[in-house]
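Every protein chain except one is present and positioned as in the full complex.
For reference, chains read A and B in written order, and residue numbers begin at 1 within each chain.
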Amino acid sequence: MSLWEYANPVKFLRLSERVLPALWVFAGLCVATGLIWGFFATPDDYRQGSTVKIIFLHVPSALMAINAWFMMLVTSLIWLIRRHHVSALAAKAAAPVGAVMTVIALATGALWGQPMWGTWWAWDPRLTSFLILFLFYLGYIALWEAIEDPDTAADLTSVLCLVGSVFAVLSRYAVHFWNQGLHQGTSVPVATGARTVSDVFFIPLVICMIGFGMLFVALVLYRTGTEIRLRRTRALLARGARGA
Amino acid sequence: MMPELGKYAFEVLSAYGVSLLLLAALLGLSIARDRRARADLRHAEEETRRNG
Partner (left out) sequence: MIALLLRDLRLALRAGGGFGLGLAFFLILTVLVPFSVGPQSTLLGTIAPGILWLGALLACLLSLDRLLALDFEDGSLDVLATAPIPLEGALAVKGLAHWITTGLPLVVAAPALGVLLNLPGAGYGWLVVSLLLGTPALSMIGVFGAALTVGIKRGGLLLSLLVLPLYVPTLIFGAEAARRGAAGLDPATPLLMLTGLSLGCIALLPFAASAALRMNLR
């Protein structure tokens, strides 16, 4: 019994069908608990006021935005090396989830930045890296949509994911370099504030992070199932067309 | 019931609103797509059974 057994689409579907209901419930409970706790039951920060409540959305979604790309990188590698279809389809299924997480992170960040920094957007390294990450997601999704043959699409998007990862990391360092070059001596206080605070904020934040993580896993499993079904439909239709 | 959000009420509420809306949209789209995929698959399977 090894993990590779679940590279078989039928086994994967059977397992995910068994796991998903519990996963949905657990993810929903965690997200709901974390967010309700964070929204209703946390005090205001003495410096940030009530905007501190935004981190319960911002940090988990940012975390998942990066983890989603990392997961796509791993599944792309598995597809390129071992050619398990489930792996390629899981990467395809994860991309829109990651893109939405990136948008949530950017939107909540902008909404927090407006009162705190006095601007919706600053070309701060972190913000800029996330915007670039979003562009990578867009390109990746667009490439999946554009290619007709599913196996070629899986191949090419995997290569794009690998090369894109390298360039995403490069961009991150380039952006750090670039902004230091622009604003010598000034820094935008990203790392300060709520991130190092007491348990009052930390516990609901951890619950939210677990919840977003579980939600991501559930969504990817669910969407991978959809992709497997689409693939099988296509195969059946192709066989039917050949037979007729 | 509603916590006192002070002068930042707009930012906090819209952050929660936008995020939940986006998550709901993602969830809704995923479910709609899965429903369609399941229906198509059932249709295709019936078709092959009838022909094959």
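Structural remarks
Operating definition for what follows: a contact is a pair of C-beta atoms (placed from the backbone, for glycine too) under 8 Å apart; a residue touches a chain by one contact, two chains touch by 3 or more.
Small disclaimer: the values here were computed from a predicted structure and weren't measured.
Every visible chain touched by the undisplayed chain in the complete complex is listed here: A.
Interface note: of A:98, A:113, A:150 or A:164, the residue touching the hidden chain in the full complex is A:164.
From the options A:135, A:210 or A:237, the residue with contact to the unseen chain in the full assembly is A:135. Listed residues A:72, A:104, A:127 or A:175: the one in touch with the omitted chain is A:175.
By the touch rule set out above, chain A reaches the unshown chain at residues 132, 135-136, 138-139, 142-143, 146-147, 152, 155-156, 159-160, 162-164, 167, 170-171, 173-175, 177-178, 181.
One rule holds for everything that comes next: only the chains that are shown with their structure count from here on.
Chain B has its Cα centroid 16 Å from the Cα centroid of chain A.
Against chain A, in their complex, chain B makes its touches with residues 1, 3-9, 11-12, 14-16, 18-19, 22-23, 25-27, 29-30, 33-34, 37-38, 40-41, 43-45, 47-48, 51-52.
Across the complex, chain A meets chain B through its residues 35, 39-40, 44, 49-51, 53-54, 57-58, 61, 96-97, 100, 103-104, 107-108, 111-112, 114-115, 215, 219, 222-223, 225-227, 229-230, 232-233, 236-237, 239-240, 243-244.
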